[in-house]
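All protein chains but one are shown at their positions in the complex.
Order as written gives the chain letters A and B; numbering starts at 1 within each chain.
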Amino acid sequence: MNSAPALAVEALTTEFRIEGRWHAAVRDVSFAVTRNETLALVGESGCGKSITALSIMGLVPKANGRIKSGRVVLDGRDLVGLPEAQMEKVRGGAIAMIFQEPMTSLNPVLPVGFQIQETLRYHTSLAPAQARARALELLSHVKIPSAARRFGDYPHQFSGGMRQRVMIAMALACNPRILLADEPTTALDVTIQAQVLALLAELKSEYGMAMLFITHNLGVVASIADRVAVMYAGDIIEMASVDALFARPTHPYTEALLSSIPRVDRHAGDLKPIAGQVPPITSMPQGCRYADRCPLRVAQCATMPPLVALADDATHRARCWVRAGGAALQ
Amino acid sequence: MATFGGALVALVAISALLAPWLSPHDPLEQNVLLRLAAPTAEFPLGNDSFGRDVLSRILWGGRVSLYVSTSAVLIAIVIGGALGILAGYIGGLFDRVVMGAMDVLLSFPTLVMGLLVVAMLGPTVGNLILAITLTAVAPFARIARAPTLTIKERDFVEAGRALGFSNLRIMVVHILPNVIDDVLVMAALWLATAIRTEASLSFIGLGVRPPTATWGGMIREGFENILDSPWLAIFPSIAILIVMLGLNMVGDGLRDTSDPRLRHE
Partner (left out) sequence: MLTYILKRLLVAIPTLLAVLTVVFFFVRIAPGDPAFIILGDQASQEALAAVRHDLGLDRPLPVQYVDFMWQEVRNVLPYTIELTVTALIIGVALGLPLGVAAAKHRNRALDYAARIFSLIGLSFPAFVSAIMLLLAFAIQLHWFPVISEAREGDPLSRVSALVLPAVNLGLIMVAYVMRVARSSMLGVLGEDYIRTARAKGVPARVVVWRHALGNALIPVVTVVGLYLGVLIGNSVLTEIVFNRPGLGKLIVNSLNQRDYTMLQGLMVVYAFIIVIVNLLTDLTYGVVDPRVRQT
């Protein structure tokens, strides 16, 4: 099928300084995304999925955060530790990112068309007139009605859904290898959500792009993802194809997540919230982070389980002594 | 930073309050022989153009500045704050009228308003306070109104009203505490403005009448004699500087603690 991955993240660890000490928000995370593939990164708020994306982009706030170790490989080049000037060339060019809040993610004092055109200016050698034409093309490509007329309009003149489309146009302007989408539809109405997701899927296959889609919404995952990685407290605890994940959730957390989703065909009384809470970043347990809340906990769980493939499906991996085994249980 | 500033202000305030006991000499006592004398052991800061002790006059001048500025700002806080909260709470026509009046007042910078009032009504302490209060009321009304508007829409206020709480109680118990932070920051900064205005008016000649010692008046004297004895202008200038620096530091410090964005830890 596809050969080299568009993006490969290897053992990435990103930490933050809180009250003088460094704590890892993302720990030893590894995954790869290939061309034309959508990998969904799923987890609850605070699990580290956004930080993972920011780390890939090199946008971790320098004031109190840093990438401690690991590699982010794009086109055979490790982005971690790249000098800022070179990183600027990569961002928006080979990798693009769109964010959650369309209402505040566009610059209010610059016209929309200009903001798209700008990306072209810094990553291509197009002359201004050509760049403008291309930006205009992109604007209509993301289905903004009357694109020509609205090219010079300002963000406040657009609705949330339309602003998100503008963001998408900006992101795709330079044909990135991979698009990082950090909850792009969470802040939108459900109907608009569907439209934006459809647009993303369409553009993705048109450009042959890879996509890392971050969300906490399993419904969205089911509709657009090819593969899924589930994160919990900074670790990836399960990774599988989307079908496999829904059919056979292996890690207890994934299982609990799926069964906590309210379903139309079930009685509300069957709702099963997950008891307990995510441990705070400043006092993470040494072993499995989920152990405290896990009904399957055994003594072994005091040490961190590795992410291992299931016996009968090499592409389905989970981080659990009980369900997925691993060397120590031998 | 706020604490250091506070210390400066306290230093000046205390020395002003204790002026009658701290002053080595009578601030009004003239001594023609010592006209414009340089600092000596007996008169540590020298003598002014009437031979009066500069140090004592500075201490007593502080009293005037302190009195005028604190009175003006306190009155402005009470009236402005009340107006702002009421306008925000009651809304409608009342709000528009009050804010319109505030806008007109806001177009007058403090010094010009001071010039107007004092020139027309006479240079008394009362008029000085009036002039400063007039310009200070509007900003306090504004900053009292803003949180009122937000809080009044909150659910717990609705709940309170449903429970039969009187409007007054809602205003005092719920709205007031939220307004106080901003008011305090403004108060520190406006105290500085008030002192500066009083000094400026005295400098122009429209402040409290001589022979009462005022910092601005002393600087004016110093200015008129600047070629003969520069320090006569310098010492009271330093006094004003210290107080204003202190107040600004307090205001800044307070603002930094209440604005999380600027703090960034």
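Rule of thumb we're sticking to: a residue touches a chain if its C-beta (ideal position, glycine included) is under 8 Å from a C-beta of that chain, and two chains touch if they have at least 3 such contacts.
Being a predicted model, the structure only gives us computed values, none of them experimental.
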Self-check item: Hidden partner chain, touching residue among A:6, A:67, A:97 or A:288
Solution: A:97
Self-check item: Contact partner of the left-out chain, one of A:170, A:294 or A:324
Solution: A:170
Self-check item: From A:7, A:41 or A:106, residue that would touch the chain that is not displayed
Solution: A:106
Quiz item: Which residue from A:77, A:156 or A:272 sits in contact with the chain not drawn here?
Solution: A:156
Quiz item: With respect to the chain omitted from the figure, which of A:118, A:226, A:255 or A:292 is a touching residue?
Solution: A:118
Quiz item: Which of these touches the unseen chain: B:29, B:42, B:103 or B:158?
Solution: B:103
Practice problem: Pick out the residues on chain A that sit against the missing chain. | Solution: 57, 59, 84-85, 88-93, 96-97, 99, 101, 104-111, 118-119, 122-123, 154, 156-157, 167, 170
Self-check item: In chain B, positions touching the absent partner
Solution: 100, 103-104, 107-112, 115-117, 119-122, 192, 196, 199-200, 203-206, 216, 219, 222-223, 226-227, 230, 233-234, 237, 240-241, 244-245, 248-249, 252, 261-262, 264
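What we mean here is this: only the chains that are shown with their structure count from here on.
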Quiz item: When the C-alpha atoms of chain A and chain B are each averaged to a single point, how far apart are the two points in Å?
Solution: 55
